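Encoded as structure tokens, here's the structure I'll be asking about.
Every protein chain but one is kept in place in this view of the complex.
And now, chain A:
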């Protein structure tokens, strides 16, 4: 969950700047130090964690800073532009800006961009871009005009994509917005016309971007209060042509629609955005963190003294103007997932399925967008993220997919399925998935060689399947001894019958170690305890004592192990995991599955004796591991609980008692279990004895507290 921490102001910021706020906040080459440029004449270097200024520089009276100061990360120098054309470069030791390096340029500068790993860039108001070094070589060089006459740059950002610097700037002309993407490795400037939102006359008030491999995701906060996302390709197919990119609604009513000023937006990470502005027309201005993945408001903070709508985000700090002061709000965010919030397993969204180009056919998208919008309004929930329907390549409908399943090759089915899963989920999604699985399974039955493993795995990971929806799936997996699939099913399906659980158990216990090593098994339930296969000894039995399990005579313990599989390594046996980690992971999946004793017991009887012994040994090992710490839990993510372990030990013994008693390998194990139970019983009886004593003590105590049978007291009534 995202959380805003206690805000603090950078003291002594008086910012004679008035309502416009500071020109900018830029990071310096040292962590925690930021350059704050006010809209007048001053640049201040702050150490944020100390809330104190480290240095302050001003231009002469009459001059005015027009571009926020930045730090050249390569040299550590600071750069600022005043009076649009005069460039100043200085470093920390300099005191007077008048005396530092000065270069007068031939054109007006819009912004200087500087980020780590590349040299600073200068963006001119006419749209031209120069690197600082190239510019300083010849300050008076001619600067060409890139953008048309009445176009004005509104916003710009510079970032690295795969170590290649990319600059994006947005211009506005008569209410139309254009995006320019300048790549410096190829010197290509691409121009895009932004088509944003449904409302024609909406004014875009704030921009922010995030980048992934292929797209620049441009988020814009429109005057109707909604956040739109526009995906701009980094590698355009046809760089020469002026292309249209369409924005899709990302977040509805993040701020009040009629807020004219003081709204701002910044992307925090791939799931979170920070929005500045009043959430309701009447309310005070607020800083809100939205999760765009789930459309939820994570947290918000009221800014009663108003804000300028500027919002900067560096590292873990959000900077904004609150009243007259520059305020810093530290922000922390952990990766959140809806599944996590609901206590489910990790989110299954396969990042690989994001392969569809985000080019948008606006007409198609609009239709679906309107439809979904209506339904959302009735539901009165925040809008879900809309995944654009791409036109080429065509997304297969479920019918087409089912047809493909009947005939197509495994590979083809997989591809088609991936495409299908990538589109947004309809309400009948799970029935379609069920149909698909049944279709696949039918074909499996008729064609013994056909086994679309990857497709099935993908389908299971949609989290909508259950055993009853596709009863044949686990049977086939059992047939093919596909332990990975079985593990996945055991983890995902809530309603596996006990007979199938038991069949899985048989396979998990019976499969050879060699074939297990080749499989790819989710090992998250097995932490390091099982991987210390042949190594460290377990600690002395002191810890075990705490649960009343007293192994006083080591002899017995030792001989308990001598009779197990490898007599020569007997002493360390109990301390070592009797199964390889992969098998342990599989067995843990069994331990986690739901069952009813009555139905499970008869099936457990069918497991071969040596497997029972092995499983018991593993369970016993888990128990010993559990008793090593005070909380009686195993380390790792989602480990089996003590109750599960104990229940399974009891179940196995109940079901196979006569068998286990007969086989010599299990004798020692039984002996130690017996000793354990015996000590537990004696502990309980001791506790019961103590309880009586305590009760007597309590009684004595009560009698002491009890006042005499007769007393005279003073009472005052008020």
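Criterion: a contact is a pair of C-beta atoms (placed from the backbone, for glycine too) under 8 Å apart; a residue touches a chain by one contact, two chains touch by 3 or more; residues count from 1.
Keep in mind that, in the parts below, contacts and distances are computed from a predicted model.
The chain not displayed here is annotated in its UniProt record as "U3 small nucleolar RNA-associated protein 4 homolog", chosen from "U3 small nucleolar RNA-associated protein 4 homolog", "Importin N-terminal domain-containing protein", "1-aminocyclopropane-1-carboxylate synthase" or "Neutral alpha-glucosidase AB".
Between the chain not shown and the residues A:134, A:594 or A:684, the one that touches is A:684. Touching the omitted chain from chain A are residues 680-681, 683-685, 687-688, 691, 702, 706-718.
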